[in-house]
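Before we start, here is the structure in question, set down as structure tokens.
A protein chain is absent from this complex, but the other protein chains hold their places.
Going by the order they are written in, the chains are A, B and C; count residues from 1 in each one.
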Amino acid sequence: MSYYFTKSRVETFSDGIFAIIITLLILEIKVPHIELSESISELSEDLLHLAPKFIAWVISFLSVAVIWVNHHRIFESLKHINHAVFWLNANLLLWVSFIPFPTALMGDYPNNKLAVSFFGLSSLMMGIAFLIFRFYMWKRPEITNDLSDEYLRRGVWNVLLFGPTLYLFGTATAWIHPYIAFAFYALVTIYFIFPQTAASQKTEE
Amino acid sequence: MSYYFTKSRVETFSDGIFAIIITLLILEIKVPHIELSESISELSEDLLHLAPKFIAWVISFLSVAVIWVNHHRIFESLKHINHAVFWLNANLLLWVSFIPFPTALMGDYPNNKLAVSFFGLSSLMMGIAFLIFRFYMWKRPEITNDLSDEYLRRGVWNVLLFGPTLYLFGTATAWIHPYIAFAFYALVTIYFIFPQTAASQKTEE
Amino acid sequence: MSYYFTKSRVETFSDGIFAIIITLLILEIKVPHIELSESISELSEDLLHLAPKFIAWVISFLSVAVIWVNHHRIFESLKHINHAVFWLNANLLLWVSFIPFPTALMGDYPNNKLAVSFFGLSSLMMGIAFLIFRFYMWKRPEITNDLSDEYLRRGVWNVLLFGPTLYLFGTATAWIHPYIAFAFYALVTIYFIFPQTAASQKTEE
Partner (left out) sequence: MSYYFTKSRVETFSDGIFAIIITLLILEIKVPHIELSESISELSEDLLHLAPKFIAWVISFLSVAVIWVNHHRIFESLKHINHAVFWLNANLLLWVSFIPFPTALMGDYPNNKLAVSFFGLSSLMMGIAFLIFRFYMWKRPEITNDLSDEYLRRGVWNVLLFGPTLYLFGTATAWIHPYIAFAFYALVTIYFIFPQTAASQKTEE
């Protein structure tokens, strides 16, 4: 029996799941049915009603892209993929593959507090999956590319602060008003896209 | 004419199928339709009714991950992929790609003995596909990475004991009570995730 | 501007399409809706009614696997992928990605002559796409791995005989009786799985 997995195959498998999830999201938005097939006013009205769904779709698309970036960063740090890492990754992918359901729920009922909170809860579970993964890497530095204890600990803290914590706020504030939760969900994505990109750009120069 | 297939392409093709199957499972769970779009009680009740579907989804997700691990282990042992191996692999993938149907059936009718037994039967066919694959490798050791007869024979026995046998028990006991079958289906998955991971962890140390 | 495509990326793209098509086929088979959720007689009857759909699914699954094998064989012979080859490949993939539609049509109406003939017609188009591809390779041997004129010409003939010709018979005989067409569609698949595998096995020894 071999103790390690071929890294490239685990990556291909994971990338496949990411690619499918990010692509399936659009399928939840159905073409509206109009009575008069040439009516512009009827169709434009129906398209406008789909606006919350389009917004939910963009948020989810960017969220999955952000998750991919973090997944990529973790795998770049890994030297070996043992059984434990494989299942920590599978746990993460389980929550990633769940995303279409809460996205559709939130898109269908954007004013329902439970629906919006549910999206946060499932994102929170996904964030916790990242946290456990990072924590395991910190405790087993020998499976990483000789990374320092300092670097690995910072990885745990970063995930904790910008993942689970923000999603927890979203899950909770949805009960005050769904739009506050939307803001928190968008914030996670914006944080990972803009300041992080700016920071990496700077160091690059 | 070439007699062997490019291993990496067969792996990419197989990994693609695994990734799609594992991701599609969630699509079987539809967002509930509620009358009052802001009603929390109505939505929470409907979400609770989906519980058996969520459980069926988690079992199937982990089952596919377990199948992937075993598939990875087989391909790691193979040196050459000839036509026979390709079609043994295709037979396995046929049963893997069938999984969404029995999963949805079991999720829709968790108290229907036939539905729960059907899930076991289709998993049994998948297990037999693994068994034939392992048996062929044992009889044709020259296509493997110089593995010993002892190692290859043990591979056949392991698959037999923890795959088809347990699924056969599930298929049969579903007729006594569906929940006994659920236990067997969960057992296969738990066996491959926990003790196997613990064992490999130990040897690793 | 570069004149050649990166072969590995065209392969990944093609393999992705094959993996998706072969996996999506099962989604066309919907879980039957039964009135009494615990009724075994009702469910077993409904599952039996799905038999033609299961048969159509197996035929299509194996057909896609056979197409993959032939696609693999062509790409193994290619040294360079120029623009013409890319579009010949895209034409082939267009017909491959069409398969779920005629499969569902034939599964829904197995006794409708037009439905069964339509499956043959679309397979015929796919076979012709292979034929044009092989013909181009024969006329431009410099893009292949230094293959002989004899070898390339035989490739054209093999495709012609066992692809378009058999599908043409199926398309035509469906109008006499759908089951004769089924036999022809199954024949293409059986030819590529069994005698070809046996032949390659023999040469291997």
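Heads up, the rule we're going with is that a contact is a pair of C-beta atoms (placed from the backbone, for glycine too) under 8 Å apart; a residue touches a chain by one contact, two chains touch by 3 or more.
Everything numeric here is computed off the predicted structure, so don't read it as measured data.
Of the candidate positions C:L36, C:L114 or C:L161, contact with the hidden chain is made by C:L114.
Summary of contacts with the chain left out: across C:H49, C:H83 or C:R153, the touching residue is C:H83.
Subunit C meets the missing chain through residues 1-3, 5-6, 9, 12-17, 19-21, 24, 82-84, 86-87, 90, 93-94, 97-98, 100-101, 104-105, 108-109, 111-115, 118.
Residues of subunit A that touch the chain left out of view are 11-12, 15-16, 18-20, 22-27, 29, 31, 34, 37-40, 43-44, 47, 58, 61-62, 65, 68-69, 72-73, 76, 193, 196-197, 199-201, 203-204.
By our rule, only the chains that are shown with their structure count from here on.
For the two copies, subunit A and subunit B, the CA superposition rotation is 90 degrees, given to the nearest 5.
Centre-to-centre, using mean CA coordinates, subunit A is 36 Å away from subunit C.
Look at where the CA atoms of subunit B average out and do the same for subunit C: the two points lie 26 Å apart.
In subunit C, the residues touching two or more other chains are 16.
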